[in-house]
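Handing you a structure now.
Every protein chain except one is present and positioned as in the full complex.
Then we have chain A:
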Amino acid sequence: MAWFKRKEKGIHTSTEDKKDTPKGLWYKSPTGKIVDTKELEKNFYISPEDGYHVRIGSKEYFEILFDDNKFKELDENLTSKDPLSFEDTKKYPDRLKAAQDKTKLKDAVRTAVGKSKGKDLVVAAMDFSFIGGSMGSVVGEKIARAANYSLKNNVPFMIISKSGGARMMEAALSLMQLAKTSAKLAQLADAQIPYISLCTDPTTGGTTASFAMLGDINIAEPGALIGFAGPRVVRDTTGQELPEGFQTSEFLLEHGFLDFITLRSELKDKVNQYIDLITNAPLRA
């Protein structure tokens, strides 16, 4: 005999009255591990069971790198124009507006200076959520100005790449940001200011063909996708099946393009250890 007896058939609760778990309480990693979002936040956004590094943005990276999350944002109000009157399925200004509304960001990179373990560090962190972290004039300009800040104040420089590549809506102007940012890095190199490139998931296209691969050290988070042509393009062009682990951080390390892979939880320590060693300063605890 059943414990409960259904008196009426069907569901009669109206949609408005339905109870639902609020969104964002839990996170499910690609291997299917489930973690409480608060737990995830405390664990540097690394899924504790499988070590998966969840995609995060500039806000979280600043929090991880800067002491007490204190920093001064540089050029925070720089925004894109629409020099080519570009239109695909949407007009470019509309796309920008939509991205800004959705992400509360101005463009795909934020730059800031702050103390990391007590010493100044300039960080440019990209946001993938803003049009796929694509690099247009604003990204190029903000990185260039942040590099200028480093140069002027003799502060180590770090870029956290997370990008699908150059922004199509600004066409060749986007392409030339590769040259612009690289030129600035050349100036930093001449001034002997350490530049650290962190590649995160994903670092593809124009970013790998410029600043992401030009660090005094290139480092990466585990399991990140890093490559020039995306895996789909490579597969479609060559007609070949791609090997397991192709274009992952581990693949790049093996092929000589990364100095090391670091867990996000050790990022701040490792970056500052490198800076102390290469500048022959006493190691900070």
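Keep this in mind: contacts are C-beta pairs under 8 Å (C-beta built on N, C-alpha and C of every residue); 3 or more make two chains touch, one makes a residue touch a chain; residues count from 1.
Criterion: contacts and distances are computed from a predicted model.
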| item | value |
| --- | --- |
| Undisplayed chain, where the name is taken from the UniProt record, one of "Cell division ATP-binding protein FtsE", "Glycine cleavage system H protein", "Acetyl-coenzyme A carboxylase carboxyl transferase subunit alpha" or "Exodeoxyribonuclease 7 small subunit" | "Acetyl-coenzyme A carboxylase carboxyl transferase subunit alpha" |
| Residue in contact with the excluded chain [from A:Val54, A:Met158, A:Leu253 or A:Leu267] | A:Leu253 |
| Interface with the undisplayed chain - residues on chain A | 189, 192, 194, 213, 216-218, 253-260, 270, 273-274, 276-280, 282-283 |
